[in-house]
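Dropping a structure here in structure tokens format, bear with me for questions.
Every protein chain except one is present and positioned as in the full complex.
Coming up: chain A.
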Amino acid sequence: MNTADQYLKAIYLIQQEDNSPAATGRVAEMLDVSPASANEMIGKLEARGLAEHEKYKGVSLTDDGIVQARDALQTYCIIERFLINVLDVEDFRAEARELEPVIDGTVAERLDTIIDRKSECPDCFDPELDACGCLDVEPLEEAAAD
């Protein structure tokens, strides 16, 4: 996965939640980057035919963008589940975010052979939980308070 994939994943999740184009500010907030950085990367995604940006409305993924975003989300789900199930990592969210730019989809597929991932993945991903909804993990607020 690379940083473009992280943007695609964020836009996809916001679009799913709001059922409308994703505001650039929300994308920047989700990724904890400046609006200027978000605008720059969204421009690159547009140039690659993965997203369309409409002034005052926000950014929407094209069909190709949606396919790539879902692949990226699936890779993220595999990394999280692998960290929890195999390596028993407590702070799996933070580590998954650190690892996702370095772990390619090919590598994730091999890790996927030893984790018990559900067939509904990645649709089971819960943005509020920042994890697969099928995983038995603490909500974000409780995990942060621990």
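By definition in this document, contacts are C-beta pairs under 8 Å (C-beta built on N, C-alpha and C of every residue); 3 or more make two chains touch, one makes a residue touch a chain; residues count from 1.
The working rule: contacts and distances are computed from a predicted model.
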item	value
Absent chain [UniProt protein name; select from "Thiolase", "ABC-type D-xylose/L-arabinose transporter", "Ferritin-like domain-containing protein" or "ChsH2 C-terminal OB-fold domain-containing protein"]	"Ferritin-like domain-containing protein"
Absent-chain contact - pick from A:103, A:121 or A:135	A:103
Candidates A:3, A:16 or A:62 - the one touching the absent chain	A:3
Interface with the undisplayed chain - residues on chain A	2-3, 6, 31-33, 82, 86-87, 89, 95, 97-99, 101-104, 106-107, 109-111, 113-116
